[in-house]
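Note that one protein chain is taken out, while the other chains of the complex remain in position.
Read from first to last, the chains carry the letters A and B; within each, the first residue is number 1.
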Amino acid sequence: MTKQQANWSPYDFNGGTCVAVAGADYCVIAADTRMSTGYNILTRDYSKICKLADKSLLASSGFQADVRALQKNLEARHQIYQHQHNKQMSCPAMAQLLSNTLYYKRFFPYYAFNVLGGLDNEGKGCVFTYDAVGSYEKVGYSSQGSGSKLIMPFLDNQLKSPSPLLLPAQDAVTPLSELEAIDLVKTAFASATERDIYTGDKLEIVVLNREGIRREYMELRKD
Amino acid sequence: MFRNQYDTDVTTWSPAGRLFQVEYAMEAVKQGSAAIGLRSKTHVVLACVNKAQSELSSHQRKIFKVDDHIGVAIAGLTADGRVLSRYMRSECINHSFTYESALPVGRLVVQLADKAQVCTQRSWKRPYGVGLLVGGLDESGAHLYYNCPSGNYFEYQAFAIGSRSQAAKTYMERKFETFDNASREELIKHALFAIKETLQGEKLKSSICTIAVLGVGESFNVLDQQTVQELINSFEMVEDEAPAPQEPSAAPEEAAAPAAGEGAADEGAAPMEE
Partner (left out) sequence: MDPNSRLVMEDSQRTLTPYVTGTSVIGIKYKDGVLIAADMGGSYGSTLRYKSVERLKAIGKHSLLGASGEISDFQELLRYLDGLILYDNMWDDGNSLGPKEVHSYLTRVMYNRRNKFNPLWNSLVLGGVKNGQKYLGTVNMIGVHYQDNHVATGFGNHLAIPILRDEWREDLSFEEGVRLLEKCMRVLIYRDRSAINKLQIAKITAEGVTISPPYSLKTFWEFSAFKNPTAGAEGSW
């Protein structure tokens, strides 16, 4: 009998783009809500942003089943952390946990591309950006996922962060105000949606600052 | 000298049909400082007396959060209580992981009771020496359960365990009919009054008690010491509250506890019934 199915694969790519921007006293985390497979749009309203702790939010794209498994893992680990320490995990601690969790599956990786945004213990915005197997870096802004190749150079151009090679190390947070950062993120997504078929439908923006947490939505192209 | 031949291991019956080791474990619960729980239709309040072992030490924690919708107050061997709390926490996390919903309280209590039961039927184990008041909220409302070392469990409107708990029980037996429709604040007030009963005249201070609340729209949380002190003050429990009538049963019970510890008490209902 001739083969009727393509070889089975444990992975799929469900698309999506994530962005996070850190400011002096805020952090903006954003992702579109489209979920696709191949040329199909599975649903137009699937949130990629997961609140892991009071001051850390994770935006992830890639293979949805792995992303969800990763989120659930971190949620459970955070529960245990709270029981043991009687407090919320800090964003830098969550960043290290996420790295370890990803690396734990180094040889059967979570096909997930993450940006972790939040506020550090001083209330300053922080962003951590990852690859699928856990190597990570603290940055001032980042983008991951299908539209990242369109968005990242745009952010580089607009935010002109100090070179990481400078000594002594310069602060990575962006000089923008909160509202300017939100506008920038909206523009970035509107542009990425034009060219990336895996980005679109709706933009979910979560803003974290001293007052707490706030959510905004913006419609994107649906084609 | 008289020696009980039937109490050296958990799995040996006495001719009277009793398991002494299990009963001794139940006695351990009575030795611990008091813990109480009471519930309305929407809220559960847990409270306990914290007594430091020495003036130089801090006291041990006796109230534990299990999940947003479940908490426990313990009396007896605190170490055993911590082990069981950890088990309950992990059961809740596992349930949330699989079903993305909260574990019903009653089911957790049964699992806990089954775990305790196993220890009453294995020669190489010992029963847990701790009683747990489990408060929780699920789709069928607020619940309060008592789990004991024998593996038995009971649901209550209000209950107290630990040393001099009889005084608190007597107080709550007088008031429990109002609990079902009581507000959160009223429940806390009753909890404080009940705790006060167990102190036998000693002054109620926030430093010697812990209060935890759980209810509709409020996940399980332990009130901080300042809040508790303010509540105590606001209920005017400082001094002008007439000294509560001393329950006659309180004193005999205290006397009975050490006697039972010697292990020969044959009279009275088997504590497994409770």
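Criterion: a residue touches a chain if its C-beta (ideal position, glycine included) is under 8 Å from a C-beta of that chain, and two chains touch if they have at least 3 such contacts.
On a predicted model such as this, the values are computed, not experimentally measured, just so you know.
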| item | value |
| --- | --- |
| Residue, one of A:24, A:65, A:93 or A:159, that touches the chain absent here | A:65 |
| Hidden-chain contact residue, picked from the options B:107, B:125 or B:203 | B:107 |
| Residues of chain A (touch criterion as defined above) contacting the omitted chain | 1, 3-5, 7-12, 14, 35, 37, 40, 42-43, 45-46, 63-65, 68-69, 108 |
| On chain B, residues whose C-beta touches the chain left out of the figure | 97-101, 104, 106-107, 110, 138-140 |
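Everything below uses one rule, namely that only the chains that are shown with their structure count from here on.
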| item | value |
| --- | --- |
| Geometric centre distance via CA averages, chain B-chain A, whole Å | 45 |
| Chain A-touching residues of chain B, taken from the complex the two chains share | 65, 67, 89, 93, 96-97 |
| In the complex, chain A residues that touch chain B | 72, 75-76, 79-80, 83 |
